[in-house]
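One structure, pasted below without further comment.
Omission of a single protein chain aside, the complex is shown with its protein chains in their original locations.
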Amino acid sequence: MAAIDTWEPAEATARSLTFAELSSRYRVVRAHTLALAVPLSEADAQVQSMPDASPAKWHLAHATWFFETMVLERFEPHFQPHHPAFRVLFNSYYQGVGDQHPRTQRGLVTRPGLVEVLAYREAVDRRMAALLAQSGNGNAHEHSSALRDLVVLGLNHEQQHQELLLTDVLHLLSCNPLLPAYAPQPSSDAVVSGQPAGWLSFDAGLVDIGHAGAGFAFDNEGPRHRVWLAPFRLARCLVTQGEWLAFVEDGGYAEPGWWLSAGWEWRQTERIQAPMHWRREGDGPWQRYTLQGLLPLSPHAPVAHISLYEADAYARWLAARTGQPLRLPTEAEWEHAATSPAGLPQATGDVWQWTNSAYLPYPGFQPWAGAVGEYNGKFMMNQMVLRGGSVATPDGHSRVTYRNFFPPGTRWQFSGLRLACDGL
Amino acid sequence: MAAIDTWEPAEATARSLTFAELSSRYRVVRAHTLALAVPLSEADAQVQSMPDASPAKWHLAHATWFFETMVLERFEPHFQPHHPAFRVLFNSYYQGVGDQHPRTQRGLVTRPGLVEVLAYREAVDRRMAALLAQSGNGNAHEHSSALRDLVVLGLNHEQQHQELLLTDVLHLLSCNPLLPAYAPQPSSDAVVSGQPAGWLSFDAGLVDIGHAGAGFAFDNEGPRHRVWLAPFRLARCLVTQGEWLAFVEDGGYAEPGWWLSAGWEWRQTERIQAPMHWRREGDGPWQRYTLQGLLPLSPHAPVAHISLYEADAYARWLAARTGQPLRLPTEAEWEHAATSPAGLPQATGDVWQWTNSAYLPYPGFQPWAGAVGEYNGKFMMNQMVLRGGSVATPDGHSRVTYRNFFPPGTRWQFSGLRLACDGL
Amino acid sequence: MAAIDTWEPAEATARSLTFAELSSRYRVVRAHTLALAVPLSEADAQVQSMPDASPAKWHLAHATWFFETMVLERFEPHFQPHHPAFRVLFNSYYQGVGDQHPRTQRGLVTRPGLVEVLAYREAVDRRMAALLAQSGNGNAHEHSSALRDLVVLGLNHEQQHQELLLTDVLHLLSCNPLLPAYAPQPSSDAVVSGQPAGWLSFDAGLVDIGHAGAGFAFDNEGPRHRVWLAPFRLARCLVTQGEWLAFVEDGGYAEPGWWLSAGWEWRQTERIQAPMHWRREGDGPWQRYTLQGLLPLSPHAPVAHISLYEADAYARWLAARTGQPLRLPTEAEWEHAATSPAGLPQATGDVWQWTNSAYLPYPGFQPWAGAVGEYNGKFMMNQMVLRGGSVATPDGHSRVTYRNFFPPGTRWQFSGLRLACDGL
Partner (left out) sequence: MAAIDTWEPAEATARSLTFAELSSRYRVVRAHTLALAVPLSEADAQVQSMPDASPAKWHLAHATWFFETMVLERFEPHFQPHHPAFRVLFNSYYQGVGDQHPRTQRGLVTRPGLVEVLAYREAVDRRMAALLAQSGNGNAHEHSSALRDLVVLGLNHEQQHQELLLTDVLHLLSCNPLLPAYAPQPSSDAVVSGQPAGWLSFDAGLVDIGHAGAGFAFDNEGPRHRVWLAPFRLARCLVTQGEWLAFVEDGGYAEPGWWLSAGWEWRQTERIQAPMHWRREGDGPWQRYTLQGLLPLSPHAPVAHISLYEADAYARWLAARTGQPLRLPTEAEWEHAATSPAGLPQATGDVWQWTNSAYLPYPGFQPWAGAVGEYNGKFMMNQMVLRGGSVATPDGHSRVTYRNFFPPGTRWQFSGLRLACDGL
């Protein structure tokens, strides 16, 4: 779990890595996953608290399955599966690789237990180490390049599950009326921006967005392509908990006029009254449940655990109150700002930032070939893009071109809001 | 129900209309709605066959409610409502105007009966005629302009409900195992393109799309704005029933590899095997249920009643079979092509054409002021844009800038597909 | 719709009827059904307001289908169906006779329209008249006896649908926010008992209950059999609206202690606060919606439209408040009391009376042979018995042995409560 203040491209994962470096990086990433699981009991690691979430044990196993299936099965001589049933049990959604255990029943598989899953990790790690050592001894060829690419992909995949493991654990523990903490209080409190408030302005123009070049990126980040942007401004700072409290106290959750139609219906059905994990006793002050337990609001820290519907309603409310044409940014605006010379404060390390861009293919997009082609492209419907990165995103994982995506009613992620405004 | 072969901008609805012309146009549009209801029994007009659909009687009443609430209530001196309860009963979703009768219970209101609703129409028509006659006598001023705009909006609104009335009736009658026909066989069969097949090519460039100018358009069609387009091609012709049959017979509905993840889940849950209203007895030939009853497939006529998920799967399937980068067009590509000197064959009059553009606000979009501001903007989430117009779209209603929108699993509309292709 | 004050066994339907008398009775019963439909518009007759209810048009058709399928098809020489599709469309649940149109989709069949259904009735009535006339000319034999039995069954079946037609119409109209009346105000108000209050006492003993003898009864009313009864008392009078109001005002609907576990869950899920069709504006007085429209409570008239759960909770509440062992009667207690020399006031003509007897087979029960064997036996699970008869029960239809049955959460019937008490 990393608090990142500066924005560095993840060039460490580029193709120029030697196999020795790759092997080292493999060990570091895999060890970090285990470290995240340390505070969990076997029971904590077992339970699936809602259909969207997965058990921590499943995350531990599935990320391992990815290496076994996508790497070992293809590159290891005389490959034998660790356990034949794991192929199905820990396949998430790759139809091309065979059947999947139903997603909603992941929490029912109590055996293999946590110990067997950890043994599975260790066994695959040993085999991966051997494979990488062997590959490092050979000559560079296309085979090596494919192997290197898939290992790097597997590590990025594992990092995604590191963040999901934390958000899923947070959801699980939040269902416990005792509100237990995942981890002790961190030494420093939530990251609070010392940035000056206000706006960054951008002229109209043709800009290029999307990934290109040697470093690793997911297929959905490319191709790099041209986009016309009208003049716009982006807020220097993320919307804070204190600012959000004003929205709550002004009755923002009770006024349909601020909400999208689908958002209002969602709010009514789910009886939403505040960000996820905000709680209060009677008329007492609002508090927020976190991985460190129940804490008071931190007025200057970014608000988290809001859906796109809430973010959009907030923008409309503030637009009406201030008379400014406030709104959510598009992903192109966000990326252009983040790559501008001035940079974008709080770009990552706090919360993922909802954009009002639908998660759709870039012009000319082609999914990767083979089984890993099911990674991103098939989810390009009914989802909205988030940009940046959160307090739960592993160091070096995200990029300015990174496209995170969730349906607009999603709240269990560390998702927040940066405002945009039409014109200069 | 209109079969339009040529594409004419709807300048007849522009602000330059005199009140006498407007009054005449009012009578024509309103009479057309009644004509659509002629083949319906009182029972046909009463039933709501699914939550997305509305009873024909409700359409007749709601379009009238729109004129009463948005026009008469504001402009008629000493306004008295026709019936106090109708304000709630026939309000669709305008929260700013008060409560609404729950959408899913529209079919339960058997009283007022069809006769009372027709009397409601007649009474409002009489009052509208008087108002327009009176306004025509006065001087032009801002008041007149607002009145004119709202009447034009009301007529466009009524035309939208004309199309919905037909698609809702088609759905209702399709639930009847006797498969009755709404209307007798039309003299000529479905419109079949005599266009040469093949592609229209478009270079990369900055283009302008969206509505500007004097003629009527919905708020969501503007502002006109600049978009960069990469080089692309659009098919001259819509995908035909015969072409779709090849997809069905090649097992396209059974292969998850062609489908978006959400599309495959939708297909599984709904047990979809062919376009809506396609039917077969055992292994017999496929037929299609239409407003004229059960008909054989018309191999050269456009396929209709497909969801975006099906359209997208078809494009992936054909791309794999042909090796071409086929896909759905974006709405900007579609509009650019339709306004190009060559024009776009089958642009309207057959089926609405799914695009892969999410229904989101154009840069700088502002909803209309007042109650009618709830018309379009609040639905900008979880929907995809369709362009063109269908066999059920009233003459002169659609435009090249028109943005129709439905969720990606929608099939009960006259929705079809025109393919696009990357590159020249 | 009949208000019955006296309790007469339905001997008029016995086997001793001549065919001429049977033919006459047929005309009377069938005409009564039509009379009930007179106040309904075609729209009223079309709509199915909930899955448990059926459209009035369907009742009109299904009761006719019963005669066509169970009588004409078997006894009419050279039988031809009126319309082949009606065999499926209007079959309720007789699996032995073929497929059924899905119950929840009865309201979607707008064609055949009401006129065609009335023509169907007339055609079957003509054919029935001819068949009965012809049979009356022949000699008595087994054939005649089977015909006579089935016609009598069909008439009793039709009478059941007369009551259901009224309760279904009441439910439909209650969904209309205008609360229209089915029929004008009757000349006299609801039947109010002039009976002295208090208890009827019955000693312990072996008694016989159930139907035996020549008159018509449903198969589920027999065989007549022996039951041991402990000493008990039955209330002379039904629980009144005024008495129920005291329960409401004492918070009876908010105290889980009075409720069965399943009842409390039902109450919470359905948000029940008063009998069905009771309404109030804000803190105004309770009113009740009836077939005659909205009326004030009638404090001395029986409460209606309560579920067994409510009836049971009321008894527990009153038992706790009075210290008496109050409860619902069993069906054997009810029948024994009703056949006692003293008789049972308000036995029928007001409301069906919930008993705490599950609807299960009597010892030695055998369903009728043939298709009509699916009439009663297959529903003997998850239902509770009601005894007596209601204001909506046709004259002469019910009997002291009559077993009406519904699931315990049912409220749209005219269902009420008579209390019982342990001991003398």
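First chain written, first letter: the chains are A, B and C, and each begins at residue 1.
As a convention for this text, contacts are C-beta pairs under 8 Å (C-beta built on N, C-alpha and C of every residue); 3 or more make two chains touch, one makes a residue touch a chain.
Every value quoted in this text rests on a predicted model; they were computed, and no experiment measured them.
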item	value
Chains still shown that are in contact with the chain withheld from the display	A, C
Full-complex contact with the absent chain, from A:Leu131, A:Val151 or A:Leu172	A:Leu172
Absent-chain contact - pick from A:Gly107, A:Gly154 or A:Gly252	A:Gly107
Residue of C:Thr104, C:Gln134, C:Gln273 or C:Asn382 touching the missing chain in the full complex	C:Asn382
Residues of chain A in contact with the chain not shown	41-47, 49, 57, 85, 88-89, 101, 105, 107-114, 172-173, 175-178, 180
Those residues of chain C which, in the complete complex, touch the missing chain	93, 95-96, 206, 225-228, 230, 256-257, 259-263, 308-309, 312, 325, 327, 356-358, 360-361, 363-364, 366, 378-382, 408, 422
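As a working rule, only the chains that are shown with their structure count from here on.
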item	value
Contact distance in steps, from chain A to chain C	2
Centre distance in Å when chain A and chain B are each reduced to the mean of their C-alpha atoms	37
Overlap residues in chain B, where contacts from two or more other chains coincide	none
